[in-house]
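If you scroll down you'll find the structure; I have some questions about it.
Complex shown without one protein chain; remaining protein chains in place.
Should a chain be cited, it is by its letter among A, B and C, assigned in written order, with residues numbered from 1 in that chain.
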Amino acid sequence: MTDMTETTPGWLSPEDLESARARMPILYVDAVPVRVDDKGVVTRVGLLLRIGSDGLVSRALVSGRVLHHERVRDALMRHLEKDLGPVALPHVPASPQPFTIAEYFPTPGVTPYHDPRQHAVSLAYVVPVAGDCRPRQDALDLVWFTPEEAVSPGVQQEMTGGQGTLLKQALAFAGRLV
Amino acid sequence: MTDMTETTPGWLSPEDLESARARMPILYVDAVPVRVDDKGVVTRVGLLLRIGSDGLVSRALVSGRVLHHERVRDALMRHLEKDLGPVALPHVPASPQPFTIAEYFPTPGVTPYHDPRQHAVSLAYVVPVAGDCRPRQDALDLVWFTPEEAVSPGVQQEMTGGQGTLLKQALAFAGRLV
Amino acid sequence: MTDMTETTPGWLSPEDLESARARMPILYVDAVPVRVDDKGVVTRVGLLLRIGSDGLVSRALVSGRVLHHERVRDALMRHLEKDLGPVALPHVPASPQPFTIAEYFPTPGVTPYHDPRQHAVSLAYVVPVAGDCRPRQDALDLVWFTPEEAVSPGVQQEMTGGQGTLLKQALAFAGRLV
Partner (left out) sequence: MTDMTETTPGWLSPEDLESARARMPILYVDAVPVRVDDKGVVTRVGLLLRIGSDGLVSRALVSGRVLHHERVRDALMRHLEKDLGPVALPHVPASPQPFTIAEYFPTPGVTPYHDPRQHAVSLAYVVPVAGDCRPRQDALDLVWFTPEEAVSPGVQQEMTGGQGTLLKQALAFAGRLV
C-alpha cells in the first residue's frame, strides 16, 4: 500500500466529494448459488426471479456491495442470507480467491458487464447451498436450473448486465459448461 | 447488480459525503513483479526499496488504487509503469482472476493485512517482467531476490502491512514457496 | 504419498503388466495457444488444423502426454514446440495451477471429454504465444480465431473429444467467453 500520492489526506476537495461515488469503483460480490451432489458435482444453479417496475421478468445472481470494515466473506454471507433467507446454509469457499472478477462499467461494451448506475468491480464466487431457500426482499422466487437450462437462450435473455456471461463462467469453472 | 436499496440515487446525504472515503472499501491492485526462466519458472521476485520519513528502510510490492472507469488490467499496467519505468515489459496474466485478494483493514488483526489510512481490498497478481526496470517516484531502487531470500526474516521484516505474507502467498501460487 | 498398499513393489503381476496401460489414467497436458494485446487481453485463440484418414477436417488444441521424469512445464514446452515450431515463443504461466482438468474417458458421457483409446487426465493451461507459429508434424496449419469465432457452431463442430468445451472453459477463465 505504497500509493501515497493518491491517498494522502485531502485528496478530495469539498466539491470533489459530491462526485466521490461517481469517481470510485464500488466493490461488490456476486455469488452463484448451486446445489451439489455428494461428490461435489454441481447439479443445479439458483437464480432469483424479479419483476421490474416495467413488468419485465428478470433473473439474477445474489449480488451486492461490500461495506466499509466488512470482510468479503461477511459480505457474501450477508447478501446470501438477505436473498436466500436464514436457513439456506451456504458454504462459502475456504479460499478468498474469486473464480473471476466482473467489472461492471457504466459505459456498455468496455467489458461484458454493465451497470448504468456506477462502476462496480465484483468478486465472484460459486457457493454451494445445502438448506432451504426462502427468497426475501424484492425477489419473488428462487428457481433451480440444470446447467443445460441455465445456459439456454431463454434463461440467458432474462439475465441483465452481463450476469448471463458470469453464470456461464461459473459453470465453466465448475466443469459444468455445456 | 440487484442491490437496489443500497445504491439508489441519493443514498449519500451531503453530510455523508464527507465521510464517503472512510465508509467504502477502496479497490486496489497488488502486483508481484517476477523474473521467469524460459519454462516460466519464477527465479526472482522484485521488491521496491523505500526510505520512510523516519529514515527506516522498507520494501514493497507494486501497489495502488483502481480509478473510476479504469479496467483492473489498465490499473495494473499504470502502477507497474509508474513504479518500474516505461521499458519494464510486464506481462499481465491473460486471466483477470487474482491469485488472492488482500483485505487491508484500518484495524490491525482482522486479516493479515493492515493499512492505518483506510479499508482497501486489493486484487493480487503475479506479473512476469521481461524488460529493464528503472524505479521512479518515491522508490530508490528495485531489488531482485531469490524465493529463498524473499521469505527470509530479514526481508520479511522490511515489509509492512502484511505484504510479506502476500509475497509468500504469491510464491506458494507459483510453486516456489520454500 | 502414504498409499503404501497400492504402490508396493510387485503390485503388477506379469499378466497384469500387459494391461497396465489400460488400467492407469495417463497424464496429459492441454495448451490453449492465445495471442494477447499489450494489456494481456486475449484477442485470438490458435487451433491446429488436421485432416483425418477419413478426409474429415478437425481442429485441435496442443495436447500430449507427460513423460516419465518430465516436469509438467517441460511437457508443455515440448508439445508447444512440436506443434507450433521452434520460434513460437510460448509464455508458460508462472503458476503450475491448471485452469481446469479435463478427464478424457474411454466411455462417452462420464465427463464432457472423451478419448476412445484410453483414460487420460489432462492439465489444461492458457499459453500466450508471442512468436511466429509454423505447425509441424501432422498438423496442416494453425489458424487464429477471435473468441467469437472460436465458440461459433462451425468451429465447435470441428473439435472432437470435448476439446470444444475445454476451449470455452479457457475463454471463460480469460474473461473472454462471449
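Everything that follows uses one rule, which is that a contact is a pair of C-beta atoms (placed from the backbone, for glycine too) under 8 Å apart; a residue touches a chain by one contact, two chains touch by 3 or more.
Bear in mind that the values here come from a model prediction, so they are computed numbers and not experimental data.
Asks: For chain A, which residues reach the chain that was dropped from this view?
Replies: Residues of chain A in touch with the missing chain: 34, 36, 38-42, 71, 73-74, 77, 91-97, 99, 126, 128, 173-175.
Asks: Touching residues of chain B against the unshown chain: what are they?
Replies: Within chain B, the residues touching the omitted chain are 100, 111-112, 165, 168-169, 172-173, 175, 177-178.
Asks: In the full complex, which residues of chain C touch the absent chain?
Replies: 1-7, 9, 12, 14, 17-18, 20-28, 48, 50, 60-72, 79, 83, 95-101, 103-107, 110-111, 115, 117-123, 137-139, 161, 163
Keep in mind that, in the parts below, only the chains that are shown with their structure count from here on.
Asks: Taking all residue numbers at the chain B to chain C contact, is the shared part over half or under half, that is, same or different?
Replies: On the two sides of the chain C and chain B interface, the residue numbers are mostly the same, over half being shared.
Asks: How much rotation, in degrees rounded to the nearest 5, is required to superimpose chain A onto chain B on the basis of Cα coordinates?
Replies: 180
Asks: Let me have the rounded angstrom distance from the C-alpha centre of chain A over to the C-alpha centre of chain B, please.
Replies: 24
Asks: For chain B, write out the residues touching at least two other chains, lowest number first.
Replies: 71, 95-97, 99
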